[in-house]
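With one protein chain withheld, the remaining protein chains of the complex are depicted in position.
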């Protein structure tokens, strides 16, 4: 789950990170009022779950409250990479001396949280990583020991020659690490970490991504989810305990298991089709999930054919068959459906489907080819 | 540093341990008022840093507020093993079904905090340990991982057959462990951990000993020190950064280094004398420490002779000599002094002492024998 | 012969009385796995299906039954603790089926099991099966048959699909291992490839990877350098859209790595067979078995 900048900053502030004051506005008038309250120049920043908002015009410097109102008017409602801006963060503008980058991510290779820091922070950090990798220091953290001061200082000295700044940065890294661990992050970053002309260290932007698997035990973090900023069909799927990602094709796919789901999409493409989605109904046997999956997929007007690919292991194929029958009785399908079922209780499933007028195959390639043809208008 | 029961309980309560309400009283009237407030039977418990207070009559059950007043009158001012009771804890009396023991100590052998738990808790736990060691389960904790639930549950099941009680006990152990680590403890225990007749788990007594080396970074814990319950000369010594323990003999010892100090006391005894104290002036060179050491030692009327044994390594012996001269000029000694000095700047030290009318030797055995003789009234 | 489990595997099931645990306990017992114990705190002393003794702790179970392998079916918030409990209790192999284990939990569990010298498979994996000898986990027994192919995969149902196709074509398996698809898991491709290379009965290996990370590339490197046996590989997610960006850090650390194209290139460079479709495994493996 992605947090908004303002949410990440609130968390980091709680761990002691020095962050300029800021509040969220959903209307231009609110933005103006906040700017007035601060009585100084502010930044108005679009709160959307997507990178590159600055280059898209979603971040503006505002000298006066009137200016803030004007800029907020422009930004609120703006479309950035397909997402509509519903909120802006109005925050005191910082004097920027230099910009550093500080981030943590859980790294598959070392199986540890790994810090990445660079004195060349700011919006072009990926370019720095690609072109001048020596400007980035990687420091893995063993969570059994936490982030020791010596490693934090080593990173501090990598960023700054001055010991006071190095110590300040080291402290911020320990605060960031504490926030990262306690909030169940898979990523947390401060970019830029600014040194002001007077030598103060401030976090001007903050980002956090939460491991979805942590949300059950971190209700306060889970409550930060902003469904208004997500694709509605994906929200719907999540509420139904389905993993769903909307794509641009026309073959709606319902599969059990992520690997098989990806392989099914690959096969759709292999046979000349385009998948309309990734949808994993998961391992457990539950007709309800199938009902929800069909509801979500049929809500997409692009879908021209529906493909079920179920390999019954934990999943009982008769449950899936029952789900298909129930769902289509309540809401008759307007597009053709191709069903591939094999595995646990396959015979029962086949009987249920046949009795209800469906046909089903047990061969994956055959089913995929048929669905692709149907989506193209064939029979 | 020892904490009082009421202080340990306050800390444990903060970590979620279920503890009956209680308040401290320093007068019988206060005890009565507290009992009245609770409106139920209470225990009045002497708050002293010594074991065996129950057997000494320092813990009483009181049915009524008047009873509490009466018992508090008896306990306040009572002498328990040489310590005067200045405070009592008045706490709601618990219905006791069974008593378990739960403790943690830092163990030298495993180099880890080690839990000790027993279903046979209460005041005779040492006897249990000595006579039926199989009734105690020892579980070391690797602080890199903390106390895992499975180990806490293992201890819970060792105490209780019932899974609900086992889970409750496991939770209390995790709370106790968190308090132990965060408070810089070298020991923490709950004894007894009571199961009430209705199946509730409550901590009826709590004890914590803090590692003195933690106090600098734990000011809130350091502030709990109760100097009124300590030997005044030891408090004085601590304030002067000296390690001092009062004993019953007549040879006052001033030594640098704990090992040499113990060896010096041993040698006093070997030659037929009795040391009046253990006093380690530590490693750093500071005449002020010597002045304080002499002030503290000469305040003990039992001291009949003073023995300095200084092996100069970090300690500069000339600093020690200067300290002796300064201190004795301000307060002329009423008892004889024997000085043994060797090591760093020995020649300078000897000259300072000679010029000021002191003699000194460089041989430890010679000096000890002389001090013992002087304490016995010899020359 | 086989890898990791065989007919001497003595299994303890953590969470044996739960919904998934009890269902799969029965499946494993029917398959012939020696299920010697179950663990459910508070049910110690009872018996599962009238035969398998249940204990309060894994330590109790291991002491009483000599279990040498554990399989875990407990809910995600308790899975990390369950893995450590098993590792501390002295089994040699821990298989964690549970899906949804927080990855930060795994950053602590991983060094713990390494310190104990215990092999962990999973979490979020279907477990493993040595056809005809033992099944630990949830791989459907009837889709497998004994034979010369070692199977290792990051996914669950995709593995079933491929094993099923192999079996239908008359190609059996030594052991099928589902290592799980989580970012941090206990056993990786290389561990399995190494084991298959050493196993005298394994004549060829089928390996199913996925997009993300660099495990497949490292596995390909291992194949190139250390394996004499033929390996056929597949990558799922070739047409998946590039992952939603994980902030700057994700882009920095993974850079260009993790794509299907890159992985397939590594396979080719290692001289591996490449299955474009799951069904391609059948012919590619058959050709390599000679």
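We call the chains A, B and C, going by the order they appear; numbering starts again at 1 in every chain.
Here, contacts are C-beta pairs under 8 Å (C-beta built on N, C-alpha and C of every residue); 3 or more make two chains touch, one makes a residue touch a chain.
Note that the structure is a prediction, hence the values are computed from the model and not measured.
Touched by the hidden chain within the whole complex are the displayed chains A, B. Contact with the omitted chain, checked across B:61, B:138 or B:270, is made by B:270. Within the complete assembly, B:257 is the residue of B:103, B:122 or B:257 that touches the hidden chain. Checked against the full complex, the candidates B:29, B:299, B:314 or B:330 give a single residue touching the omitted chain, namely B:314. Considering the complete assembly, chain B touches the hidden chain via residues 106, 108-109, 111-113, 129, 142-144, 181, 184-186, 211-214, 216-217, 243, 245, 247, 255-263, 265-270, 275, 278, 280, 282-283, 311-315, 342-344, 364-365.
By the touch criterion stated above, the residues of chain A touching the omitted chain are 145, 148-151, 153-154, 157, 163-164, 166-167.
Following the convention adopted for this analysis, only the chains that are shown with their structure count from here on.
Contact with both chain A and chain C is made by B.
Chain centre most remote from that of chain C: B (centre = mean of CA atoms).
Centroid to centroid, with C-alpha atoms defining each point, chain A and chain C lie 28 Å apart. Computed centre separation for the pair chain A/chain B is 55 angstrom, with centres defined by C-alpha atoms.
Of all residues in chain B, those touching 2 or more other chains are 145, listed in ascending order.
Shared interface positions of chain C, i.e. residues touching 2 or more other chains, are given as 108.
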